[in-house]
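First, the structure itself, so that you have it in front of you.
Shown here: the complex without one of its protein chains, the others still in place.
Now for chain A:
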Amino acid sequence: MLAVGLVLLLAAGLGQGTTRGVLREELLLRPLPVGDVAAVFQFRTRWDADLQRGAVSHYRLFPKALGQLVAAHGVRELHLALTQGFWSTQSWGQPPLGAPAGAELWVWFQDTVPDVDKAWKELSNILSGIFCASLNFIDSTNTVTPTASFKPLGVANGTDHRLLRYAVLPREVVCTENLTPWKKLLPCGSKAGLAVLLKAERLFHSSYHSQAVHIRPICRDASCLAVSWELRQTLTVVFDSFTSGQGKKDWSLFKMFSRTLTDACPLASESKVYVDISPKNKEKDLLEVTPTPTSVHEAIVQGDKTTYAVYDLLSPMLFNTSRSLNVQLKWKRPEDSSELSTPIMHAHRYVSGYGLQTGEISTLIYNTHPYRAFPVILLETVPWYLRLYVHTLTIITKGKENKPSYIHYQPAQDRKRPHLLEMLIQLPANSATKITIQFERALLKWTEYPPDPNHGFYVSSSVLSALVPSAIAMKNVNVEESPLFTSLFPSSDGSSYFLRLYTEPLLVNLPTPDFSMPYNVICLTCTVVAVCYGSFYNLLTRTFHVEEPSRGGLAKRLANVIRRLRGVPPI
């Protein structure tokens, strides 16, 4: 026991120089305008090894399951997100990391891969085994190849979109069986560090739960001559105990997670908790955080200046007074909810129409910036059984038609490929853009219906990628020193930041047959045939012949004798 502990200490103490992996963990707590709290966990492992060239057999911080996957299938980037719920941008603000409802998987392959579709199929099967999700349902009917969105997030020396695959399974449920393998990929598991807070009973009692895995190659240092592999595991959860009336607006770690933090993961080089205490609407001292944070950090996140109270779990003074850290937030004055700032871009999508034959999908995109316009790429994937009519596509802004600068439309092939619609649209300042397209519902073959067809069929969320102008110019900061939640999307210049939003998924009813009809038809047809055929058979083959009346038995003859004696006619 002592020997093992000594070895661990030695290994951790050897430092980053010789161990080629670095683990950073971080928790961001952001109080939302409506009174709920969003918690974003990020665990990032950076590994200075070359997975692609093989010859890696010693896995320390990087999980072996994912390392072997990347090496064997020629993966350059992998992004998998499992989400339950919907991030409502209008009331909660911009999401730190967006994800569509259900399961989303997008992968960039290396250009040395001979058959991308085969590698994609194998990859989704293996991931379904690792994460206990039904990712094996990903096939050509829900996979698309976007041509302008989803550029690689890691270092890349070319973007040939033929190596990109994107698929969404909107019906996928996220529950503890997906969280369990996700937690097992962490170097410390759920035993030490920030991951002790991840208890399923509290995490799924929320209005939004999203867990993701991102693997990408990054620059090893500022000169960017060598490539390291980065694995980010993120978990975003929004607790709604205040808006659902179950709790007060003041929150604490114990109230949210039913646990408190006791120590940092011994394998982590950095372990911090950030609490967003930015003053809203220019009012200072609205929030009070206890215990005292170890430092205060100011950063420009998503174009706006935000202040964070930082708790560094590795600093010795944090656990001086008590063994556990329970961050508590109190609202000093009741905030008037009338002044809710709207985010610069938000979107809304809905399906309209009546009946089971036709319908219309409408997407509304709002640009609330007072004077800046910016471009947005809209990517829509519609399943083949909703036949889109592209001639009915209209884009209207401020009453006038808005022609997109780039359109890519790939029509669907029945049972083979979904519709793909990608458009680059300029959103003028302070406007609402409405994009509508009509569709017709197809009738599926009766074996293609799922066991619960009356629930409806899902259309996956559409993706909006935009370069949103920032209120304050952002400087290029060193990725290694800035908090993790600022560094997933590489920023090119300071005047705008990249944002990816997802709209609502749609639920559409298809004309559903009555599945008891085959049984009814068989019964009815067999009865009719039996009755008809039986009657004809009888008519054709029945012959009549005269039958001799029988003499009667003994009893009858005796009775006839008695009757003759009485004078009554015989029977």
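As a convention for this text, contacts are C-beta pairs under 8 Å (C-beta built on N, C-alpha and C of every residue); 3 or more make two chains touch, one makes a residue touch a chain; residues count from 1.
Here, contacts and distances are computed from a predicted model.
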| item | value |
| --- | --- |
| Name per UniProt, for the chain absent here [options: "Metaxin-2", "GPI-anchor transamidase", "AP complex subunit beta" or "Proteasome subunit alpha type"] | "GPI-anchor transamidase" |
| Contacting the left-out chain in the complete assembly, out of A:R20, A:R387, A:R417 or A:K434 | A:R20 |
| Which of A:Q110, A:S128, A:T141 or A:T368 contacts the chain that the document leaves out | A:S128 |
| Contact residue for the chain not shown (choose from A:V34, A:V113, A:C175 or A:A559) | A:C175 |
| Selected from A:G67, A:P95, A:P152 or A:G359 as touching the chain missing from the view | A:P152 |
| In chain A, positions touching the absent partner | 3-4, 6-7, 10-11, 14, 18-20, 48-50, 53, 55, 58, 84, 121-122, 125-126, 128-130, 132-134, 136-137, 147-148, 151-157, 159, 161-162, 171, 173-177, 180-181, 199-201, 203-205, 219, 223-227, 375, 377, 405-406, 424, 450-452, 465-467, 489-490, 492, 498, 515 |
